[in-house]
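If you scroll down you'll find the structure; I have some questions about it.
All protein chains but one are shown at their positions in the complex.
Just so it is clear, A and B label the chains in written order, and each chain counts residues from 1 on its own.
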Amino acid sequence: MADPRFFSLGGPFALNVLADIGGAKLHGDAHPDAMIEDVAPIDRAGPGQLTFLDNTKYLPEFEKSAAQACIVNPRFADRAPAGMSLLLADDPYKAYALIAQAFYPVLPTTGQISPAAHIDETATLGLQCDVSPGAVIGENARIAENCRIGPNSVIGLGVQIGEDTSIGAGCSLSHCIIGNRVTIHPGVRIGQDGFGFAIDPQGYVKVPQLGRVIIHDDVEIGANTTIDRGSGPDTVIGAGCWIDNLVQIAHNVTLGDGCVVVAQSGISGSTKVGNHVMIGGQAGLAGHLTIGAGAQIAGKCGVMRDVPAGAKIGGIPAQPLRDWHRQTVLLSRLVRDKGTSTDD
Amino acid sequence: MADPRFFSLGGPFALNVLADIGGAKLHGDAHPDAMIEDVAPIDRAGPGQLTFLDNTKYLPEFEKSAAQACIVNPRFADRAPAGMSLLLADDPYKAYALIAQAFYPVLPTTGQISPAAHIDETATLGLQCDVSPGAVIGENARIAENCRIGPNSVIGLGVQIGEDTSIGAGCSLSHCIIGNRVTIHPGVRIGQDGFGFAIDPQGYVKVPQLGRVIIHDDVEIGANTTIDRGSGPDTVIGAGCWIDNLVQIAHNVTLGDGCVVVAQSGISGSTKVGNHVMIGGQAGLAGHLTIGAGAQIAGKCGVMRDVPAGAKIGGIPAQPLRDWHRQTVLLSRLVRDKGTSTDD
Partner (left out) sequence: MADPRFFSLGGPFALNVLADIGGAKLHGDAHPDAMIEDVAPIDRAGPGQLTFLDNTKYLPEFEKSAAQACIVNPRFADRAPAGMSLLLADDPYKAYALIAQAFYPVLPTTGQISPAAHIDETATLGLQCDVSPGAVIGENARIAENCRIGPNSVIGLGVQIGEDTSIGAGCSLSHCIIGNRVTIHPGVRIGQDGFGFAIDPQGYVKVPQLGRVIIHDDVEIGANTTIDRGSGPDTVIGAGCWIDNLVQIAHNVTLGDGCVVVAQSGISGSTKVGNHVMIGGQAGLAGHLTIGAGAQIAGKCGVMRDVPAGAKIGGIPAQPLRDWHRQTVLLSRLVRDKGTSTDD
C-alpha cells in the first residue's frame, strides 16, 4: 500500500463497484463481491490488491503477478496468471486512474488560514480556503472558494484565482488570472516580465511588458515551470492543458485546449499553439510560429517553421517524423558503408 | 489598455512629445498636438492609442489596424491605412519601448520595510528600500538605496547589492556581489555551490567552491535561472547582459558585456564568453571554451570548441551556420533521392 505517512487510504470496495468506477467489465469467473483493499504496482501487488497492465513492456510482470485483480485490455486476458480476477477495459490506464482516485481521494480543504500567512487587508478569500504559513497574498488579490495556497507562495497584487485551485509551495504568481480546478506545482513562476528589449548601442532598452497570463480551467503546471506575461497581448494557456516540470513559456504564447507539454520544452514568444498539440520533452519552438491543432512534436525537436494541423514532426530542424527517421537510417548506412575511411 | 488591476497608466501625451521620447519623426499630416492616451497591440489598438510595427509578419495587421498612431519604419509608411498617424523610426521597437516606458513608468520604491521580513541586525539597508514579507536578509548583507527585495527572497550572509536593484519573489542569493540597476526575476538562484567534485573509488570528493558571483550593472536575469559561484575564480556576468528564464550558468563562467542568453540554454564551467555574444534558446556550451566577441550561437546548438569572434554557428556539434544549413538541405535531398529504399 501507499506509505501511510503520506497517503490516506479509502475503501475497501467490491470488485463490481470498482468496475463501475473505472468503466470496466468483470471477466470470466471474477467474483463481483470480492473486496479489494488497495491498488499496487504490478510487481508488488498481492492478495486484496488491484493493479493494471498498460504498457506491453510489462507483460512478463503481468504473467507472474500475485495481484488479486488486474485491469487489462481484453486482448491480454488469456495471459493472466491463474486465480487473478480481471477487469477488462479498452484503456486500462484510465480505468486505473479513476479507481485509484477512489482509493486515494483528494482531501477537501479545511478552511484553515495560517496566522503565519501575510494577507493584505484588501485581498479577498472565498470560503473554505487553506492558506499555509509564509504565504503572501497581495493587494486586491481575489481568491475563490476551496483554494489551497501553499507555504511560502506569493500571490501578487490583483491576481485572481478561481475555485478549487491549488497552488503548491514556493510559487510566485503576478499579473495573472487563473481558472478553476487548476493545479500549480511547487516553484512555478507565472506572470513575470517576458524577455523583451530593444537593441541599442548604449545598452538594451527594456520594453514594458503590459499583458497578463490567462490560465483557463483544469490546467496542471509542473514544478519550476516559468510562464512569462504578455508584452501587450496576453500569454494564454487553454483549458485542460498539462504542462510538465521546467517548461518555459514566453510572452504572448497561446496554447489551445488540451495541449500536453513535456518537461524542459520551451515555446518562444508569440507562438500560437492549437488545440490538443503534444510537445515532447526538451523540444524547442521558435517565436511567432503557428502550430496547427493536433500536431505532435517529438522530444528534442527544434521547430523553426509553422506546423500544419495533425502533422507529426521531429529532428533539428523539424521535419516530418518519417523523413527524420529515414535520415537517421540513411546516415547510419552511409557510415557503415564507408567504413573506417571516414574516420581519419 | 493594460489591465488596471496590474498596471498604472500615465499620460496622456501629445504625439510630438511621444516622437521626442521615442526618437521618432512625425510623418505627413500627423498632427503634433493630437493626444495619445495609451499604447496597445497592433490588432487591438484603436482611437487614442499608439501601436508599432516591427516584425514584417504583422504587415497584414498593420494594413487594417484601427490604431490612431503607429511607429513604423519609413519603408512601410505607404502601407498604412488611411487616417493613421505615423511616427517614423529606424528601429520602431526601440521607439515603442521608450514610449511605453513613459506611459507605464516603473513606480519608485516606497521605503516600506515589512515587519514580517527577517533582517539580521548586522545587515545594512540604504534609504528608500522596499522589503517584502518573508524576505530574509542575512548577517552583514549590504543593500544600497532604492532596492526592492521581493517576498520570501533570501539574501545570504555578506551579500552586497547595488542601487536601484530589484530582486523578485522567492529568490536566493549567496556569495555574490550584485551591481546597480540589476533586475532579478522570481526563483533565481545565485551563488550556490558549483558542480565540483573529484572522482574517487570510495565516492566523489567535494571540491570547496571558494569563489563568488559578480553581477555587473544593468543586468536582467530571468525566472528560475541558476548561476553557481566560482570554484576559486569568480563567476562573472558583464554589464548589460540579458539572461532569460531557466538558464544554467556554471562555476567560473564569465560573460562579457551585453550578452544575450535565451531561455534554457546552459554554459558549462570555466567557459569565457566575450562581449555582445548572442546565445539562442536551449543551446549548450561545453566547459573551458572561449567564445569570441559578437559570436552568434543558434538555438539548440551544441558548442564543443572555441568560437571565433563574430562567428555564426549552429548545429550539434556546432559548425558555421552556413555549413549546418547546407547539411540540412543535403540530408533532405539524399533521403528524397533514395526514396523508399532507405525505409526498410
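In this section, a contact is a pair of C-beta atoms (placed from the backbone, for glycine too) under 8 Å apart; a residue touches a chain by one contact, two chains touch by 3 or more.
These numbers come from a predicted model, not from an experiment.
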item	value
Residue in contact with the excluded chain [from B:16, B:114, B:128 or B:319]	B:319
Which residue of A:19, A:223 or A:253 touches the chain not shown here	A:223
Contacts of chain B with the absent chain, listed as residue ranges	118, 134, 136, 140, 152, 154, 156-158, 160, 170-172, 174-175, 187, 189, 192-193, 195-200, 203-208, 210-212, 224, 226, 228, 232-233, 246, 248, 250, 264, 266, 268, 282, 284, 286, 288, 302, 316-317, 319, 323, 326-327, 329-331, 333
Interface with the undisplayed chain - residues on chain A	2-3, 5-7, 39-41, 44, 55, 57, 91, 93-94, 96-98, 100-101, 103-104, 114, 116, 132-134, 150-152, 168-170, 183, 185-187, 218, 220, 222-224, 239-240, 242, 244-246, 258, 260, 262-264, 281-282, 299-300, 315-316, 328, 331-332, 334-335, 338, 342-343
